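Not every chain of the complex is shown here; the ones you see sit where they belong.
Chains: A, B and C, in written order; residue numbering restarts at 1 for each.
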Amino acid sequence: MDKSTQYKIFNDPIHGFITVPKGIILDLIDHPYIQRLRRIKQMGLGYLVFPAAEHSRFSHALGAMELAQQTLNNLREKDTTISPAEYEGTLIAVLLHDVGHGPLSHTLEFNLIEDFHHEKMTLAVMRHLNEEMDGALDTAIKIFTDQYPKKPFLNQLISSQLDIDRLDYLKRDSAFTSVYEGSVGIERILKTMRVHKGNIVIEKKGIYAIENYILARRLMYMQVYLHKTVLSADILIRNIFQRVRELIQSGTDLYHASPALQFFLEEQPSAKKEIPKKVLKKYLRLDDNDVFQSIKYWQYEDDPVLANLCKRFQSRSLFRTTFLDNKPSDELTEKVKVKTQRSLKDRGLPHDETSSKYYYNFAVSYSEAYRYENEGIWILEEKDKAVEFSKAADTQNIIALTEPVVKPYVVHLKDIEI
Amino acid sequence: MDKSTQYKIFNDPIHGFITVPKGIILDLIDHPYIQRLRRIKQMGLGYLVFPAAEHSRFSHALGAMELAQQTLNNLREKDTTISPAEYEGTLIAVLLHDVGHGPLSHTLEFNLIEDFHHEKMTLAVMRHLNEEMDGALDTAIKIFTDQYPKKPFLNQLISSQLDIDRLDYLKRDSAFTSVYEGSVGIERILKTMRVHKGNIVIEKKGIYAIENYILARRLMYMQVYLHKTVLSADILIRNIFQRVRELIQSGTDLYHASPALQFFLEEQPSAKKEIPKKVLKKYLRLDDNDVFQSIKYWQYEDDPVLANLCKRFQSRSLFRTTFLDNKPSDELTEKVKVKTQRSLKDRGLPHDETSSKYYYNFAVSYSEAYRYENEGIWILEEKDKAVEFSKAADTQNIIALTEPVVKPYVVHLKDIEI
Amino acid sequence: MDKSTQYKIFNDPIHGFITVPKGIILDLIDHPYIQRLRRIKQMGLGYLVFPAAEHSRFSHALGAMELAQQTLNNLREKDTTISPAEYEGTLIAVLLHDVGHGPLSHTLEFNLIEDFHHEKMTLAVMRHLNEEMDGALDTAIKIFTDQYPKKPFLNQLISSQLDIDRLDYLKRDSAFTSVYEGSVGIERILKTMRVHKGNIVIEKKGIYAIENYILARRLMYMQVYLHKTVLSADILIRNIFQRVRELIQSGTDLYHASPALQFFLEEQPSAKKEIPKKVLKKYLRLDDNDVFQSIKYWQYEDDPVLANLCKRFQSRSLFRTTFLDNKPSDELTEKVKVKTQRSLKDRGLPHDETSSKYYYNFAVSYSEAYRYENEGIWILEEKDKAVEFSKAADTQNIIALTEPVVKPYVVHLKDIEI
């Protein structure tokens, strides 16, 4: 049978062509829950610093699915048996791996739902879809939850130190931000990947591609994901939402809010136990637009704090981020508070304790390029001997570079000296 | 003085670095009216076919401004005098050349404001900003409106058959859609551009770069801008808005609409005369999010036609486009109507005359890669002789390719045979 | 069986990875006759204008073989049966399609062997290799010579208006010359290629990729292959070799010549009939280095004409090319001769009739981007109807562009006005 009629092809600047198998994969892609990812930016507020980084979780999900196909095809060439059901299940799991993300995911997660974890939400959505599709996602869910003991490597493709998610987003984010240093040679990584005793390993000749991958990830954290301006914009958004919630709790009627967002702001559901289907469905109506629309119209709210914070966001008058050498002292905390209040006062803005606390924050940034304890990337050094990357030849020194980087910082008004 | 402190640098996947002069240019970029362009996609609904074509008018505006700088610097190298005020004015005009665009511009323009032209709106916004900035945009406005007789070439950089707008969007759109055939060698075009008797001309050695540019433009129209699915999605959106307006006029209360959008749907202002400042300000609150949010929540409206159309958009169940060899006959028009009504009836949807007309449309697509009458691109064939491109050596035959392409088509339900 | 052990992988800037099947393909690649192509530049003297165009026929042959694999795999996906022997035969034919080329092929061909055609020579080399390898090239030779009536499309991949040779060299040459306009989206061409009634056709959705391919080819001729300086360098080399032959015929002993080159200069074999094995073997010792070494040392010959011509080549003091509107008149021919002699005299160089004729030439350049009579590229317009490209929809006008371009020119000393 003519296989080419079984595919639909999309163009992609990262992978050239993306081949989408017709049937359940294409049905899922057209499903409103996945189409919703078109309205959630992959890099959250990163576009404020890198203007072209406007790409969505949807194009990332498609790209990851394409890489999954390439990977599985390569593994089959190397004699690993993968059944059609396992193949499809893996593609589905990769395609949906981020479907639980909400608007401005990392920024807002905990503000909308208590005890939120996007993996948990992803699983809830997958189960919801599985019901709707009469069990068609059974295998995908098993692989996603690592309940597929026959072939642990399938789950490793979904979630590990070298999963397909990371390969696509590093390549994609570095391309759209035009941060050259974050670029990764994924072609070589895929070519040197194989299955050894049920697990993903990298052939020896791919070791430098792995070194490059880990260091690229480190550099993307340093230059992009934890960029000062991104950190400060994140805080601004969070403060806006805290203020709104405070207003709502005190009974204020908002000039404008989207129905779904209003639900979460008022109800404050929790994800501690299983997420009720009603909450899940509301959640799946949310996307970045709910946030951006709200902020746009909240500029015209009566509350001067909320209006001011929203105007700041609309005109890119963000706060400044200053990194600290140590955890902030009580003295510093007090100093920042006092200076903030004085600055607000000078500009005729509310400067009491409750209002001023929205204009500064202390926080900590954290990044970890590679974690080797209990996980790690394994190199096939000899025919039958796999070694964790940090213990492989020529890499003894690289581990120093992969220690988590932890940096306290303070976000504050620009006219304040720290 | 250290010039490097006078710039802010942004990363861009198309041009590498974008150098933004501090002062008025940076102030304008941070202005909410320009920041608003971040929320309007450059390619409208093109992302439905080309998933990564999610880039905004904002990143295009920045990119065009960067190209303007490179162009002006090159012209200065070639002995053309450009004063600092002219330089700045040109950058401003290029940066703002699309500031009047509304949400899903080409799709919705006429549905929100009668007699709308985005150039007219752009000018209105520029004048509004000029007032706010005490005349700082005077030169920019003169150049933009071709009221700068000393140096006609400056206006040609803003608006002509070879303007900077086109150079950036062709390059950018072909990169993000990954449509290789639309890619243009803008570097060579800029290098061979010069001023001759006050007008922009291309040196002879750049003639093939121009040929390539015109043909790339033609191919982008054929493959991207007038892609069947894009045409059908445009129609769907337009029909949604016509239905909404109909509902509003009949007094229906919407479940949800954004404040700014509601204003336009209810008031239906006209741009025949000068646009009142109140209308302008409302207009500048609109962006794609108003549209996408509305459609998302209109799925839950009581009106079955509106709800159905909006659900179609959310789940990518678009109409089909069929190109016609000739203008549609009355017979065909009737046939499509009857078949549509039958199909709607079969699915238990309203199928009366008024409802069914939202499920099909007859229209005409039009493209023109190059217009040489009264305009054209001029080639400097000899030291003192410029010739319009189609009359230059080696290009006699190319004009055949640049004739406008006009294609009638019908958009209809997928289960209908035409 | 683990297929990945059956391949050797090479890196390539054009295709990323090149996968070479072990066995006869790899044996052929390592054979001295194919390794010899490493020492013959793909673009002859093109590097004199495009400094990085130093790539060899060897890397082009490898690249073409990689494309052949991708093409055959795609065709198999589309239900075309290709046996392992046919697959291998096609790869061999593609790999060897240029093996008969000599040093500076197009420049020198006729100066070394009378009645030379590189296709004829390629066939002779293939037969020679086939003998050495006990008939392993039987199928390849049948395909190459179009003696494989079962599957004409295989020969079309080797030699037609859309053969793999062209796809690789256009992409490769445009990349190494950095002539953007010659770049071709081969990925899309390969994806839309299929077999229809035994012949290669392009699916309708690939039609614009074909338009782009033809125009890119046209632009490469105009900007690169027939570049004025390349034409003039070609003439210089030819004149050097004519002078040398003249000297040898008059009994002059050369200061230095490579053994193989000397053989051809002295013997002047002909390829009218079958090429004798002795001549073939000598020919296969020749590469660009024989030419460049000779010219380098011929600078120190006693003959002032030869020494001067060779010094010109070494120091890039090339002649000038002037295009003519018509065939040169007798008057012009005479004028150029007289002026050349005067110029040589002024510089104290031999300026008699015999000597001066090496300092100018009249010639004609010829290019044809696409030939549709009897050949052509076929578009699959409907399920069962293939149409030659120039007759397909949307392309009616393109044929004008593909008419052969014929330009007479004269090559002459730079101090002469034409």
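Just so we're on the same page, contacts are C-beta pairs under 8 Å (C-beta built on N, C-alpha and C of every residue); 3 or more make two chains touch, one makes a residue touch a chain.
Note that the structure is a prediction, hence the values are computed from the model and not measured.
Asker: All chains share one sequence here; work out the copy total for the full complex from the 3 shown.
Answerer: When the whole complex is considered, it contains 4 copies.
Criterion: only the chains that are shown with their structure count from here on.
Asker: Where the centre means the average of the CA atoms, what chain is farthest from chain C?
Answerer: Of all the other chains, the one whose centre lies farthest from chain C is A.
Asker: How far is the middle of chain A from the middle of chain B, if each middle is the mean of its Cα atoms, in Å?
Answerer: 31
Asker: Please tell me the distance, in whole Å, between the geometric centres of chain B and chain C computed from their C-alpha atoms.
Answerer: 44
Asker: Between chain A and chain C, what is the gap in Å from one C-alpha centre to the other?
Answerer: 51
Asker: Where in chain C do residues touch two or more of the other chains?
Answerer: 187 - these are the residues of chain C that touch more than one other chain.
Asker: Using the touch definition from the top, list the residues of chain C that touch chain B in their complex.
Answerer: Touching chain B from chain C are residues 180-181, 183-185, 187-188, 208-209, 211-212, 215, 219, 222-223, 394, 397-398, 400-401, 403, 405.
Asker: Inside the complex, what are the residues of chain A that reach chain C?
Answerer: It is residues 1-4, 9, 16-17, 74, 77-79, 187, 191, 194 of chain A that touch chain C.
Asker: Considering the complex alone, what residue numbers of chain A touch chain B?
Answerer: Residues of chain A touching chain B: 10-14, 16, 18, 30-32, 35, 38-39, 47, 50-52, 54-56, 58-59, 62, 175-179, 255-256, 258-259, 285, 287, 289-290, 292-293, 296-297, 311, 314-317.
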